[in-house]
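Okay, handing you the structure first.
Every protein chain except one is present and positioned as in the full complex.
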Amino acid sequence: MAECHPVGFQWVMEAKARGATVIHIDPRFTRTSAVADAHVPLRAGSDIAFLGGLINYVLESGKYFKDYVLAYTNAATIVTEDFADAGDDGLFSGFDPDHRTYDVRAWQYEGTEVQAASGERDELYDDRARMEQVRAAGRGEAHGSGGAHVEPAPSDPTLAHPRCVFQILKRHFARYTPEMVERVCGIPRSDFRGIAEAITANSGRDRTTVFVYSVGWTQHTVGVQYIRTASILQSLLGNIGRPGGGILALRGHASIQGSTDIPTLFDLLPGYIPMPHAHSNENLNAFVAAEGTDKGYWAELRSYLVSLLKSWWGPAATAENDYCFDYLPRLTGSHSTYETVMAQIAGDCRGYFLLGENPAVGSANARLQRRGLASLDWLVVRDFSLIESATFWKDGPEISTGEMRTEDIGTEVFFLPAAAHTEKSGSFTNTQRLLQWHHEAVEPPGDARSELWFTYHLGRRVREKLAGSADDRDRPLHDLTWDYPVSGSHDEPSAEAVLAEINGRDGSGAPVKSYTQLRDDGSTSCGCWIYAGVYADGVNQAARRTPGKEQDWVAPAWGWAWPANRRILYNRASADPSGRPWSSRKAYVWWDASRGGWTGHDIPDFAVDKPPDYVPDDDATGAAALSGTDAFIMQADGKAWLYAPAGLLDGPLPAHYEPQDSPVPNLLHSQQRNPVRQVAPFAHPDNRLQPSAAEPGSEVFGYVATTYRLTEHHTAGGMSRWLPYLAELQPSFFCEISPELAAERGLEHLGWATIATARNVIEARVLVTRRLRPLTVDGKVIHQVGLPYHWGPNGRSTGDAANELAAVSLDPNVHIQEVKAFACDIRPGRRPAGPARLALVRDYQRRAGITERTGMEP
Amino acid sequence: MTQRMGFFTDTSVCIGCKACEVACKEWNGVPSSDGRDLLGLSYDNTGGLGADTWRHVAFIEQEVPAGTTGDGGMRWLMSSDVCKHCTNAACLDVCPTGALFRTEFGTVVVQEDICNGCGYCVPACPYGVIDRREDDGRAWKCTMCYDRLGDGLEPACAKACPTDSIQYGPLDELRERAAERVEAVPGARLYGDDPSDGVGGDGAFFLLLDEPEVYGLPPDPVVTTRDLPSMWRHVGAAACVMAAVAAAAFTRSKP
Partner (left out) sequence: MTWIDSWPVYRQLRDSDRFGRGAAAKSRASEDLAPRTKAADKVVKSVCPYCAVGCGQDVYVKDEKVVQIEGDPDSPVSRGRLCPKGSASLQLTTGGAREERVKYRAPFGDQWVDLDLDTAMDMIADRVIAARAAGWQDEVDGTPVRRTLGFASLGGATLDNEENYLIKKLFTALGAVQIENQARI
């Protein structure tokens, strides 16, 4: 955190000064470790084993927060008899090896089917859409206008039932013993025990523990399950929804949270509404029934979606045409950026916009990325400088290896200079969901323009060019609301007008104050339901800047946090079931009986007048079906999920699997790798996978590489490698290794090393440092190679891109690549240049016996 | 003089982010160094203070006995170094042009419009801070953002510092704060806080976690102008030489 989010880290230092214990768990010793109370290195790729060990410790020692767990989690819920845990073989029930998928119905609660609040919601489509048809047929006869009531799953508050979540959890994590943690992660038992004791001693009524993570947890073939493991642990310890608790994702770009909320992502619509998948006879009702929940705020999905469709298609969206629901293009499987690259290589995707992204060095398997770029008809790059993705056609590594020739690359490239944040108005959403407005200070120079300008005027031109078209496919474009006021010498569209559209309007056209005002009858519009209220009263709430010193510690009058300016999500859980704070020390939001409402330091993330003892009617649905203790209001059962009966593709519980390319066998299960990881779509000669563990040839790649960032640079370098003041601070690419590895491989400090995988070879200067330590994993010494990934050949600070080495092997849930742990070789000296570079890669492949089938098994 | 202002750099909370280095350069327009190479000094590629580096963060990787830190054997010290703005500043004493002067804040500043690049100040500095720029030959160093101070602002480095490792304020207050801090931090010691030391105490002083040498700081700095009279003789001689050189140059420049 000190390394990549130094200014955020001031609060950790402040907590430390007040007595907090800071424990840093990371393969490398970083700037964070330097000021932490303890640094515990673990093997990259083994975090589920580590966190699973903590869960096992908490359950075995009885140190979980019993009252919290009983009231606010699904610990007591009974799970279907069809569920079979991942035993020695590491496979849960429902596995289909031919299609590399699970039938998630094998993991459901007993006697009912619940929908997830996030994640993959289409997997239950058929069941739920059919249910809706049955329900619609019976509507008004058997069940009244409220629709059928979905029976809650049975539960056992004694937590003794063998199929209750709590008992399943206990059995599942029993194999994650301290001994196993030591063998898998390389963390000595004594260190592990120290961490376990520190965390449990610091959790409960009076104290909370927070976990902070970044892409060190997400960039794995089991990345989502890393986060799930932490969620289970924090829920057991009662650390969610409470001040000083939580699991904080530290995100690396100014508005990467915003670009997830208002997603430039293939699988989402604004506000985490799923993009519809292709289904026959799908209409709005079927979609809503299938993807929404029966209880909680996701039950209001129809209001959110209809309001979004009204924002986009205005008067054209009517009840008769399903509010233009059919205008939305449909998904067939994954269309992530990695599938897009394959589609480019295949010639299906011909045009590409790169808007502040540099995949030629910044995305996994950089060579595959460049091959995609070179296959395009046209490419638009919008950035500050001539990044590698803009210049691959003349100086990419494939030109020097002879794989490509400039005169053969048919990609037409448009480089358009981008406006800086000082040259445009708009909002960023930071890592805590806080929207903050930045104001235009000056107009952008030369041809530089904002993306707002680019997108608006591109849309305007395309619409004009197609204005005369009678083609049905152009109707979504004709009907699109695309009329924003412009100003200034460049005709810059008004960002505030866009924000007002995002906020939404009620039936009278006035800005809505909250998502609870949204209706499913077309009378309201809202571009992103979770942002409803950011323009309440016609005021740009994101631009609020009451100085922090003039506010309390929650600082609610600075910017605006979604939803409804709530700063801690699920904060109903900061009070006990009766509505009293768990302790005075940790008081945050509580029930004020005298006023008949929830109150406290933050805006309650709960219906403000719903008393703690509220019991909904049997036939209640949606938000009304939430009881006074259902703190997790987005969840279909109002509970934090220790066990996820839906939403995940690779198991209702986390299980440790080794990374795609690993020198270590899976000691917990015979299944080596995540059985449903995504590798098959990326079979390509440039994306060869490696043998692992005991497989012959794995000895060729005996070391574990992990990629990361440095304080001095930013992601793929587009905003740092060109700046003299930053470039000089870290003037070139380097790798970090331990003195022991240096001795083993004959590597010298400040000398050169060549690092190799089945994908590519790169060279790096060597920093020999004790900050990387060999770990003993199952009795064997494992060396790790640290690779900061900021570099590429362009700019003032240069070097090979670490992403040349990484494979495209993805987490199945979110399609994120595994770049935080992969096996490699390292040897002294510079890599060969020219065609010899390719020959060396082929030599590695040959020595390891790599074929197109290597590493592809389920 | 108004109140004497200074820096207290508490290295125990430094995270080595180098914000101070960049903020200083941005504010003061200090040139970047072209063609820098990796130095291999941990994460330090700046190397030391100089004409183009008025803040410098040192990184020291140490092996320490197991149990000293949680990591059984590793400690990473970081410290942001800067001009000490000595109470008895030799650079100022030797400056023949009056380019170096003591400001109303008690800080020592080179005036770029006066400095003629004679360079006497460079060897005079007991810390090796002040340095001449290769292109214009003039001497440059930290001004403690003299222009900002005059407007009641804090220096750019101190303002940027994410963890408040660099603190700016009245020197008396900083010394009090430091005295408390050194009691609270195990293994801490102060450097440059003592008015009775060889330079009469520093206007920029430090809390260190190890001996000064470890950070590249002289353990016992002494104002180099203790022997001023003899030094002035050299100055006088040098001035004569310089006048002669200037005259010669003037002569030569005639067509």
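Just so it is clear, A and B label the chains in written order, and each chain counts residues from 1 on its own.
To be clear about the criterion, a residue touches a chain if its C-beta (ideal position, glycine included) is under 8 Å from a C-beta of that chain, and two chains touch if they have at least 3 such contacts.
Fair warning: this is a prediction, and the values are worked out from it, not measured in the lab.
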Original post:
Which residue from B:C161, B:L174, B:A204 or B:L217 sits in contact with the chain not drawn here?
Top reply: B:C161
Subject >> Contacting the left-out chain in the complete assembly, out of A:H99, A:R171 or A:R473 >> reply: A:R473
Original post:
Hey, which of A:K66, A:R105, A:H438 or A:R580 is the one touching the hidden chain?
Top reply: A:H438
Subject >> Of A:A254, A:L668 or A:V785, the one touching the omitted chain in the full complex >> reply: A:A254
**OP:** Go through subunit B and note every residue touching the omitted chain.
**Re:** 1, 17-19, 21-23, 26-27, 92-93, 98-104, 109, 111-114, 145-148, 150-151, 153, 156, 159-162
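Keep this in mind: only the chains that are shown with their structure count from here on.
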**OP:** Would you kindly tell me how far, in whole Å, the mean C-alpha position of subunit B lies from that of subunit A?
**Re:** 45
Original post:
Quick one: in the complex, what on subunit A touches subunit B?
Top reply: 2, 6-7, 9-10, 13, 23, 29, 31-41, 191, 710-712, 724-732, 734, 749-750, 765, 767, 769-771, 773
Original post:
Considering the complex alone, what residue numbers of subunit B touch subunit A?
Top reply: 12-13, 15-19, 21-22, 25-26, 32-34, 36-38, 40, 42-43, 45-46, 61, 63, 69-71, 73-78, 162-164
